[in-house]
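Of the protein chains in this complex, one is absent; all others appear in place.
First chain written, first letter: the chains are A and B, and each begins at residue 1.
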Amino acid sequence: MSAMEIVAPALVDVFVARYYHVTFMVLVAVGLYILIDSKNLVKKVIGLNIFQMSVFLFFITAAYQDGAGPALIEEGGGPYANPLPHVLILTAIVVGVSLTSLALALVVRVYEEYGTVHEDRVEEVMADE
Amino acid sequence: MTFALEIALVVFVVVSAVAVAFLRDVLGAIVVFASFTLGLAMIWVILQAPDVALTEAAVGAGVMSVLFLLTVARTTRTEGDEGYLRPVNFKALAIVFVLFVILLATVPALPEVGDPNAPAVQETVDGAQTPYGVADDNRTPYGYYIEQTPIDAGIRNAVAAVLVVYRGLDTFGEAVVVFSAIVGVLVVLRREEAR
Partner (left out) sequence: MRDRENTGGEEREKKPYAESPIIMTSVRVVSPFVLTYGIFVTLHGANSPGGGFQGGVIMASVFVMLGFAFGIRPTSDWADYRAVLGLATGGVVLFAAVGLVALPLGGDVLQLDVLPIAVKWGVELLEVAIGMIVAGVVTGLFFVLSRGGRKEGEEA
């Protein structure tokens, strides 16, 4: 039996036991792909949001433990999920929507100014002027 | 049973994100993005974060998609020329794949999902650090919040206690950031009435 045959199943188990972490990494990759690939500015903002929400997944996963309930403290209760990451993500979601709308306002202004939200065509129009 | 549901939700979320990446129609991408955030909100419920789930469901699927729709209504809908899907951009895919592999290399160092020995869910750790030095009773911030919330604040929801009692100044800062966002949007968009 080669070393590969021993290591590979163990490694698969490592990743399967951390499925939310792997999901977080996949979503980071997808968000970054949208940011690089998309030429439409609105879609870039969507990609930014997917990137951001994948980080939320990482935080909430870190706060969780098996058999935990939500952080509503009761006499003799427990275990609980860690409330601190929940607070951070709670505020991050609301700040995220505010910043998203600021980005969208800038996109609307770009459209009013240049007549397009396509990245390359904005540059063409700027070169023409 | 729960594990099967979790896997289904994870697959749903990932497929939605990939669909957003390849849909050419921005309107369609927005709708798929709304379902993506709804899937995430369900994952928050499974991970015992009901406060986050409430916000995510209302913000992500509700308000955020409406803001995107308004933007699309004021700009353009399609991206590129024709067809439903965008072609695969192999250069971008290569960059993203490198990042993904680098991130994946950190996975074995992370605690398993739900591991009760994970550092974030320990009530006491030898030599636990606080901003004022080593804690006397070795309590971590987690242990402190869990034990002290009913005593310090007289309430049960530790999330609200951390938000307002223990980290009130942070929350004030966040609220001001949210408030300054609308000031920024007004500055960017309301030039007509300023003239």
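Worth a mention:
Operating definition for what follows: a contact is a pair of C-beta atoms (placed from the backbone, for glycine too) under 8 Å apart; a residue touches a chain by one contact, two chains touch by 3 or more.
Please read these numbers as outputs of a predicted model, since none were measured by experiment.
Only one of the listed residues, B:16, B:37, B:71 or B:140, touches the absent chain: B:71. Where chain A meets the omitted chain, the residues involved are 70, 72, 90-91, 93-94, 97-98, 101, 104-105, 108-109, 112, 115-116, 118, 121, 124-125, 128. Across the interface with the omitted chain, chain B contributes residues 50-51, 54-55, 58-59, 62-63, 66-67, 70-78, 81, 152-157, 159-161, 163-165, 168-169, 171-172, 175-176, 178-179, 181-182, 185-186, 188-192.
The rule is short, and it goes like this: only the chains that are shown with their structure count from here on.
Partner chain A is touched in their complex by these residues of chain B: 6-7, 10, 13-14, 17-18, 20-21, 26, 29-30, 33, 36-37, 40, 43-44, 47-52, 55-56, 59-60, 63-64, 67-68, 70-72, 74-76, 79-80, 86, 89, 92-93, 95-97, 99-100, 103-104, 107-108, 110-116, 118, 120-121, 141-142, 145-146, 149-150, 156-159, 161-163, 167, 170-171, 174, 177-178, 181-182, 184-185, 188-189.
If you check the complex, the residues on chain A that touch chain B are 11, 14-15, 17-23, 25-34, 36-40, 42-43, 45-47, 49-50, 53, 56-57, 60-74, 78-87, 89-91, 93-102, 104-109, 111, 116-118.
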